[in-house]
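Report on one structure; see the data block that follows.
For this view, one protein chain was removed and the others were kept in their places.
Here the chain labels run A, B and C in written order, and each chain numbers its own residues starting at 1.
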Amino acid sequence: MLIWNEDQRSKDYSHIAETFRPSHADYTYHEKYGNRDYRGGGRSSARETAARVAAGGLAKLFLQKQSINIQAYVSQVGSLKLTKTYQELDLTLIETNAVRCPDPAMAQIMFDYIDGVRKNGDSVGGIITCVIKGVPVGLGEPVFDKLHAELGKAMLSINAVKGFEYGSGFEGVSLLGSAHNDAFYTDENGIVRTKTNHSGGIQGGISNGEDIYFNVAFKPVATIMQDQDSVDVNGDKATVSGKGRHDPCVLPRAVPIVEAMAALVLADFSLRNRLSKV
Amino acid sequence: MLIWNEDQRSKDYSHIAETFRPSHADYTYHEKYGNRDYRGGGRSSARETAARVAAGGLAKLFLQKQSINIQAYVSQVGSLKLTKTYQELDLTLIETNAVRCPDPAMAQIMFDYIDGVRKNGDSVGGIITCVIKGVPVGLGEPVFDKLHAELGKAMLSINAVKGFEYGSGFEGVSLLGSAHNDAFYTDENGIVRTKTNHSGGIQGGISNGEDIYFNVAFKPVATIMQDQDSVDVNGDKATVSGKGRHDPCVLPRAVPIVEAMAALVLADFSLRNRLSKV
Amino acid sequence: MLIWNEDQRSKDYSHIAETFRPSHADYTYHEKYGNRDYRGGGRSSARETAARVAAGGLAKLFLQKQSINIQAYVSQVGSLKLTKTYQELDLTLIETNAVRCPDPAMAQIMFDYIDGVRKNGDSVGGIITCVIKGVPVGLGEPVFDKLHAELGKAMLSINAVKGFEYGSGFEGVSLLGSAHNDAFYTDENGIVRTKTNHSGGIQGGISNGEDIYFNVAFKPVATIMQDQDSVDVNGDKATVSGKGRHDPCVLPRAVPIVEAMAALVLADFSLRNRLSKV
Partner (left out) sequence: MLIWNEDQRSKDYSHIAETFRPSHADYTYHEKYGNRDYRGGGRSSARETAARVAAGGLAKLFLQKQSINIQAYVSQVGSLKLTKTYQELDLTLIETNAVRCPDPAMAQIMFDYIDGVRKNGDSVGGIITCVIKGVPVGLGEPVFDKLHAELGKAMLSINAVKGFEYGSGFEGVSLLGSAHNDAFYTDENGIVRTKTNHSGGIQGGISNGEDIYFNVAFKPVATIMQDQDSVDVNGDKATVSGKGRHDPCVLPRAVPIVEAMAALVLADFSLRNRLSKV
C-alpha cells in the first residue's frame, strides 16, 4: 500500500520555520532531534495516521471473519455531550452526518458549534466512544499486556489524545463494589454472561465475551488562527500568527483512526491467542 | 531479589474453587487457560505487583541520579475528591497518614469513609494522582511509543485500573484551543518554559521539561464480604459468599505501585534516549 | 525455579581483580560497563546457562507432547572427529559416557585426550551436533526470523561458540545444485518427503518435516593453567597466572545447553505457529 503525500503546500508553513507553535511538537522535536519538518508533513503530523487507517482496514477484514465488529463515534464536542449510552443509540446513523455522531439532532448542534469555533479561528476537543462486539472470551495477556492496557496505549498514541477509560472508567470509582460487580449468569444458550457490564468486556486483562467499550479524550488541536505568544529557536520572544491549514475539531476525522487502532490491537491478540490444542 | 510468598492461607479460598467471583479474573482465566489458581496467590492477584515495586525501587535510584523525582498520592476515594491541585498541596505529607493523601483533613475523612465501607463488607474505588518532576526534555518516541502512551499502558496494566488521563485529561476536552495552548517563554536562566501546563509535560509524545502529571482511576475491588450471584464452572447458578481477605479500598496500597510503574517507564526511556553526539 | 549459587569460591579469583584474562570477557566488560565481577560468578560466566537449561527442561516437556525430540552429542574434540553421520550412530549411547559421544570407542579416545590436555594445564575445543526429530511442517518465519536464523542466534549466544552450520553447512558449498537439491517424493503414508536432506529439515526458513540437524563449534576455553601475557586495568604489562577452576573442555557440559536452547527456539516457534483455521 502506498499513499503519496500530494496535497502538501510547504510554503504555508514558512512562518514557523524558526518559531515554536504552542502545544505542538515543534519544541520537543527540535530539542530531541536537532531538526524537525516544520512544513506540516513531518512525523508529528496526524497525516501519519493515514498508514494506521490503511493497515487497520486489513485488520478489520481479518476480524470480520471472526465476527468481531468495531464501531466508534463522536460522543462529545466541547461540553456538548451525548447522554445516551451506546446501547440506546442507533450506531447505523454514525456515517449519516459529517460529525460522525449517531444522534442526528445532537450532530447538528455539534456541527454548528464547530462551525462557530472555526469562524473564531479557534479549536475545540471532545470524546470518541468505541464499541467492539463479538470478541471471543480469552483475548489479552494476564500481566503487562492486558487487553485494555494495549488498547489504552494504542489510543494514547494517536495525536491529541489526553485520556482513555474503559467500562465504568473514571465515573466508576465512586461506586461501591456491591454495585459495580457484574454478576454472572448462564443464558438460554448455555453461555456464561454478566447481568451488567461495568467491566467493559474485560476482566483480569482478558476479554470475557461481553461488549468492549471505551472512551478516548482529544484535546482541542493546537493550531489556531490567532496570534499566540511563543519563542523562536534562539529562545527570543516571538509571535506565532495563525496561518496554514486549520481543522477546528479533529474528532470526526479521528473516528476511523480510533477504529483502526482498535482493530490492530484486536488482530494482534487474536493471532497471539493460539488455540490450546497442542 | 526474592520475595517468598509466606503469608498465604490457601484454605480461605476453597469456597471459590468451583465458582467464579463476579468481576474477578476467575472466569476469563478458566476459559483461556483451562486452569487458575483460586487460592488467592495466582497471577491475577495484586501480589504480583510486589515484583513491580521491587524493580521500581531500583529504577527510582537510577532516576534520582538524574534528579528525576516521582510522587503519587490518593486524590479521590469514592466521591471524596481533593479540590486542590498538586501545586497547592504539600506532597511531603503523603506518607504521614494511612490513606497516603497529602491533605491531612481530607485523609481523615477518607479513612473514616473506608472504614465504614469495610464494616459493611463492601469496597470502594478512587483516583491516584502522580507527579514527576525533573524530567529532561526529550524522553519519549514520536509515533507509537509516545511517553504518555507508555505511561498509560503501564498504569492500565495495574490490577483494578479503569482509566488514565494526563495533563488536562478528560476535563480539557471542553476547553477552546486558545485557552488550552501552553504559551512558550524563556525564563531567567534562559530555559524555554511554558506559562501553563495543560500539556502535562509532554508534547508530541516527548517530554518538554515541565512537570508530568496524570490521574489513574481504580474501580472498587471485586472482593466484598457479601453474598453475590454467580455461576459455577459447570455454568450452574451459584452463590459466592464473602470470605477470605478483604481490602475495602486498594488506593493507599496502590500508590507505590503507580510510582514503581512510572519509574520503570521513565528509566526505560532514559536508557533509550541516547545522547546525540555520535 | 531458583538455583542458589552456593559453590562459589570468590577468593580463587583475587589475582585477576586488576588484570584481564586473555580471550575472556574481562576487558570488554571493563570498558563497556566500568565494572565486572572478576570472581567467577558474573554474567559472562557459563554459570548463566544454568537458567537456560532449567527453562529448556520445561520447553522439552512442552515439545514432547508434540512428539518433537531433541538430541545433541559431542561429535568432535580437538581434531578427533566422528566420521559417522547421526543416522549411523546409536544416539541412545550419548549418556553412557562422560564425554557425551555416542560412539563408545571414540568417546574413550576423546576422554583420554581431554585428560592429557588437562594435565598440561591447557584447553581444547570441539563440535556438538544436534538432531531434532518430529518437527511438523511449518515452523519458522519467512524473512528475518527464519527457523535456522533463530537456531543460529541461540547457539551463538552460548559461551565459547564460534560457528553454526545446518544441513549441508560449510561442506555443502562445494556441491553442484544438481547434487545438493533434495528431490521430493510421496511416501507410503501419503506424506511429502525428500530423498536426501541437505536442507537440514528447513527450506525457505520453514521446517519441512524432515530431521533438523546442525553443528555448533566451540573454541578452546580461555581459562588455562599456564602463565599468560596480558595487561592490567591501567594498561600496564602483566602476567595472568593459571589459578581458579579449570575445565579443559566444555563440550560434554555444553550438550544440555545446546539442547535447551534448541528447545526454547522450537517452543517459541510452536507457539507462534497458530493453527490457520480462524
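The definition used in the following text is that contacts are C-beta pairs under 8 Å (C-beta built on N, C-alpha and C of every residue); 3 or more make two chains touch, one makes a residue touch a chain.
This structure is a prediction, so every number in the text was calculated from the model and none was measured.
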Touch with the omitted chain, as defined above, among C:Gln64, C:Thr96, C:Ser157 or C:Ser241: C:Ser157
Which of C:Pro102, C:Gly126 or C:Pro252 contacts the chain that the document leaves out: C:Gly126
Touch criterion as defined above, residue of C:Ala59, C:Ala107 or C:Ala217 at the omitted chain: C:Ala217
Missing-partner contacts on chain C, residue numbers: 20, 22-25, 27-29, 31-34, 43-44, 48, 76, 78-79, 117, 122-127, 137-138, 140, 142-146, 148-150, 152-154, 156-157, 162-170, 172-178, 180-186, 190, 192, 194-195, 198-200, 202-208, 215, 217-224, 226, 228-231, 235-237, 273, 276
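Here, only the chains that are shown with their structure count from here on.
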Chain with minimal offset from the mean of all protein Cα atoms: B
Whole-Å gap separating chain A and chain C, where each centre is the average of the chain's CA atoms: 48
Centre-to-centre distance between chain C and chain B (centres being mean Cα positions), rounded to whole Å: 44
